[in-house]
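For this depiction, one protein chain was excluded, whereas all remaining protein chains were kept in their positions.
Up next, subunit A:
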C-alpha cells in the first residue's frame, strides 16, 4: 500500500492501518494527488477493480477491506447515520466559509450534547474523518470558544486521544477546568 502523500494517511487514519492494507490482494495503491487545492478529489487505484474516487467512498471501501466494518455502523440505521456525517464532513465542513464555521460548531455542539460519538455510543469512521476535517477549525478556537462549544471540545478531545488517530496533527490542548464561567449558563 502506498499513501501518495501524508494527506491520505491523515485522511484514512491508521485505525485500519497500513499493515491491514498490505494484506489486501493485489496491489492497493492510494494515490492522493499532491496538491495545494483542498477541493481536489482523492482517487484510489485498484488492480482488482475500477478506480474509486471520493474521500468517503475510498475510506468506506478501505474500512470494509480491512475487516473493520463495525466502524461503518452496525445496523442499517446506524450505518445511515455514519454515512450522513461522512457526507456532512465533505459537503459542509470541507471548504466552509468563515461565516459557516459558527453554524457548524453550534449545530454539532447541540447534536453532541447527549452523544459520546457522532453516531451515538460507538466510535466510527465518521469520528475519524470529522476529526481530520475539523481539526484546523478547533486549533484556532480561543479558550472561550472551546468553552462555548463544550460538547464539541469534549468530543474532539476524546477522538484525538483515541489510539492511532492523531498521527502528525498537533494535539489541541483542552483545559479540564473551566476558566470562564457564566458566559453561557
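Just so it is clear, a residue touches a chain if its C-beta (ideal position, glycine included) is under 8 Å from a C-beta of that chain, and two chains touch if they have at least 3 such contacts; residues count from 1.
Here is the rule we go by: contacts and distances are computed from a predicted model.
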- Item | Options "Methionine--tRNA ligase, cytoplasmic", "BHLH domain-containing protein", "Profilin" or "Propionyl-CoA carboxylase alpha chain, mitochondrial": UniProt name of the undisplayed chain | "Methionine--tRNA ligase, cytoplasmic"
- Item | Candidates A:52, A:101 or A:150 - the one touching the absent chain | A:52
- Query: Residues on subunit A that touch the omitted chain in the whole complex?
  - Reply: 1-3, 14, 17-20, 22, 26-27, 29, 33, 36-37, 39-41, 43, 45, 47-57, 60-61, 76-77, 79-81, 83-84, 87-88, 90-91, 94-95, 97, 103, 106-107, 110-111, 113, 120, 163-164, 168
